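This is the structure, below, for whatever I ask next.
Every protein chain of the complex appears in place save one, which is left out.
Here is subunit A:
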Amino acid sequence: MNQKLSLSLTDILVTVVIALIFAVIYSLWDGVYTILQPFGLHLNELVYGMWFIAAIVAYLIIRKPGVALIAEFAAASGETIVLLQFDISLIIYGIVQGLVCEIVFMLFRYNNTKVYTAIIAGVVAAVSTLPLDWYYGYLGQVETWNLILMFSLRILSGALLAGYLGHQLYRGVKETGVLKYVGRRHEDSYES
């Protein structure tokens, strides 16, 4: 069991490369998020979920412990490099999101690739940003209706953009046939 689940060089390399592709997407996404901000009503929160996708896609592809955390960390730190800002807060957010995704996948014993696993991970990752934002952005002092709106949109976005879209990407990659080289050999669950 242990041997089967430990990360090989291939696993790590594939994870980090996937994460860095998403790092480039993340930094482009930063522009989308920023442009949507002044419209108010938290329309920008609808795109927030994209920032959890690296962990989910990497997990679905490799299905081993630690992958989600490494992927999210690599994507976040890659993003800081692309954006020319070593932003430690971004990396801390990334680690927290990767960690909670990791916990979700652990509960599924790292062998579930059904779409609901991905969606649960996306939702949990969205919820995990609440405590950090609460303290960093003084959210306690924002009007309550506004706060609820903000987090419902963010959770919705986590489910759709990170969970559903992440799973779609995984299925697309699976169809290309490259996945027979990487990840866990024994596949005891099939995609829905």
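Some notes on this structure:
In the analysis below, contacts are C-beta pairs under 8 Å (C-beta built on N, C-alpha and C of every residue); 3 or more make two chains touch, one makes a residue touch a chain; residues count from 1.
By our rule, contacts and distances are computed from a predicted model.
Taking the options "HMP/thiamine permease protein YkoC", "PTS mannose/fructose/sorbose transporter family subunit IID", "Response regulator" or "ATPase" in turn, only "HMP/thiamine permease protein YkoC" matches the UniProt protein name of the chain that is not displayed. What subunit A contributes to its contact with the hidden chain is residues 8-10, 12-21, 24-25, 30, 34, 37-38, 40-42, 57, 61, 70, 74, 78, 80-81, 84-89, 92, 135-138, 141-143, 146, 150, 168-169, 172-173, 176, 178-179, 181-182.
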